[in-house]
Every structure is written in C-alpha cells, then in structure tokens.
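The complex appears here without one of its protein chains, the remainder shown in place.
What follows is chain A.
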Amino acid sequence: MHLLNLIRPSFKLIAPKITKYGLFLTMPSKISTCGTLRMIYLNKNISKNADNIDLDEWKLVVLSGLEKEAFEKASPEEEPNIAAIKEYIDMSRRLGKAAPENITEEQLKRLIEYPSVSSRNRYLAFLASKEMRKNAEKEKKKKQQEERDALRKTIDNEELIPKSRLFRAIWESSMDVVYNWKAAQAMSFGQPLVFDMDFNDMSEREMQNTVNQMMECEGANRKAVEPFHLYYCNLKEDGPYHKEFLKRYGDTWDNLFVTVTEKSYVELFPRDQIVYLTADSPNVMETFDHNKIYIIGCLVDKSIRKGVSLARAKRLNLATAQLPLERYFHWKTGAKVLTLDQMIMILITLKNTGNWKEALEFVPKRKHQGFLDPSLQHFIHRQKNRKISQQNFKKKLLVEELSKKRLWNGLWEE
C-alpha cells in the first residue's frame, strides 16, 4: 500500500494525462465521414520529410525518465504475493480495465480465493463500479451542500419565510411516529405475511441482496395504509441472515415492528390457511384472500435453481400459488420470479384495493409489453395459434426442401 502511494503521485507528475483521460471512454459525437480523404491529403504533404524522424527517440525518453523514479521503487514491506497482486491490479487499471484504485486487505483476500480469471475480473469490476459510485455520490452531496448553503444565504438575506404558521414543519421523525403506530396496530390486528428464511445455501452477495430487499419490504409495509403483520420465520439466531440484519439495521433491529421467530410457519399457523407463493406453482392465484396466510420465500438465487421453494411446499404439503402474470401481461423477457419488494408491493395493493391491474403495475416494465385487454384475450390466443401454424407450414417447406426423406417438426424437446 505504501509503495503504491509513493509510486502513483510520481506517475501523476510525469504523466498528468492519466487523471484527465483515465476514466472516460467516449464515443465520437460527430462522425466526420471524409476522414479517410483528409488523411490521404495529409499523407501527401508529409511524405517529403518522413525520412528525418528519429524513430527510436522514444526509448531514450522513456529510459531517461526511468532513473528519476528508480529510488522510489525500493523497500517492499508486504508479502511478495500480495504486493504482486496489488501491482497487477494497478497495471490492469492503467490498461483501462475496470479495477479499483484502492483495495482493502479483506477484499484482496477474497479476490485471491476466486478460482478463475473471469471471476476475479468480475469481482474487480464490481469493486471498481462501487468505488466510482461512491466518488460520484460524494461529489453530488458536496454540490448539494453548496447549493443549500447558497439558498440559505439568499433566504436569510431576503427573509421570505412568514413568521407565523399553523403547523410546525413536519419532519421525518414525526412521520415515523405515525408509521410506527400503524405498524404496532398491525402487530395486534393485521393479517400475517410470512417470510420464509430457511435458505442457507446462498452466496454472500445473494445474502446481501436478500437483506437489502427485506429492508425495502419492511419500509414499504410500514408506509402502507393498512400494513401486514410481518413474520420472519425460521430465522436462526446468529445465522447468516441474523448477522446480515444486525449489520445493516444496527440497534434498530430490536425496535422493528416485526415478529421474528426461529419457529416454522407450520407451527404458528393452521396448515389449511397457508399459501406458499412461488413462480413454479401449477396453481394460479385468482383473488387475494384476507383469511389466508401468504408465505414468500426469502431467496435470491443468481444461479438459477428451479423449484426450490416448490419442493419446500411439497414437503410440508402446503397449498401453493403463483401470480397470474401470464393472464395479465404480454410477457416479453426475464424470469417470472419477482424481487421481494415487488412482491410485497403487489400484495399490499391487492390487500387494500383488490385490483389486479393496479397491483401488477409493480412488475418491472422491461419484462412485459403491457397489459392484455381481457376482451381481446380470446382473439389474441387465436392469432397466436395462427402464427404458430404459419410457422409450422414454413418449416415444413424448408424441411422438405432440405431432405425429402426426413421430417423435423421443430419440437425437439418437450
């Protein structure tokens, strides 16, 4: 670390252009179409004096610059392996690859543990983007602060604010009181909504993402008109979830209006009221039932494992359901698995309005092409069939052309 700190400023002195151009990859905004033509013209002019350029001059320049910094390269204090890897990261950053400027010991250790070049590069790119975002945020905050100061000055000067008002300004803390009051009410009278936290084979990143989403869920629930009574079931004391929660919430964790338990939902509620929500379920959810207890699997899986939560429901012999996404959307891309905060927003809206269309607004727009008109559903179905039969006909022609003996029907795998 010391070594890098020494070397870097020296490079900045020698080559100030690094900092200027280092971070930007730019596309040419104006494309000059006659570039080649101009170049030819240039070449004609130049070819006269081409002979008197000393082409090896650059070596001398570089080597002369070398002696100045030679003394700065001394005394590597760290382990040779770690120093070499730090050097390696620095070198790839100079090449323009995505790599962070500063890296902590812990991150280095994790980096070394990655088993392949691509996974290391991915981790480095992740760290680099994190660093970049952090810097950008810092700058933004600074700017905002300055703006605020300027505004305050002008306000102070002009004294625009009237002195007497009906209310005091409503700060966030007073809103919190209201929200907490509602949440407390939900704790005693609200409909339960269970998060199943018995998924322990997640990677660290996945676990962090899950807890992120859980915090959003809790926040969204608090702000609802009529919140759910949230249950965090199967949450092991000192398990990975618990640790991550404590890390993110801090002291607030003990003051949350949420029931946290190590018990399973099967012990807490009667089985016939439980509905496990999973995208793999064969049953489609028709309406939101205010007497049922819905369970959401608290799982982010980046390595797509199919049917994990369905297997759980099957083991405990529970009813399952999936959201009627197919019925309401022209689905475009992406898995039908939604994030936890999207799920809870949908459920909250359903609970309070019972309107599917309003609830499903929370499904990300990039995943679908808009809602299906229910009156047109039959027509669209027919259209689809016609399209398929047309395609099949085309295919048939092609296949017959390819080989008159063989027939492919295009349905290779069921």
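Details
Throughout what follows, contacts are C-beta pairs under 8 Å (C-beta built on N, C-alpha and C of every residue); 3 or more make two chains touch, one makes a residue touch a chain; residues count from 1.
Keep in mind that, in the parts below, contacts and distances are computed from a predicted model.
Taken from the listed names "Mitochondrial ribonuclease P catalytic subunit", "Interferon-induced protein 44-like", "Light-independent protochlorophyllide reductase subunit B" or "3-methyl-2-oxobutanoate dehydrogenase (2-methylpropanoyl-transferring)", the protein name that UniProt assigns to the chain not shown is "Mitochondrial ribonuclease P catalytic subunit".
In the complete complex, the residue from A:84, A:136, A:184 or A:284 that touches the missing chain is A:84. Per the touch definition above, the residue from A:223, A:248 or A:395 contacting the chain not shown is A:395.
Think of the hidden chain as still there; on chain A it touches residues 14-15, 17-18, 21, 24-33, 35-36, 38-39, 42-43, 46-47, 49-50, 53-59, 61-63, 65-66, 73, 81, 84-85, 87-88, 91-92, 94-98, 116-117, 120-121, 282, 306-308, 310-312, 314-315, 391-392, 394-395, 398-399, 401-414.
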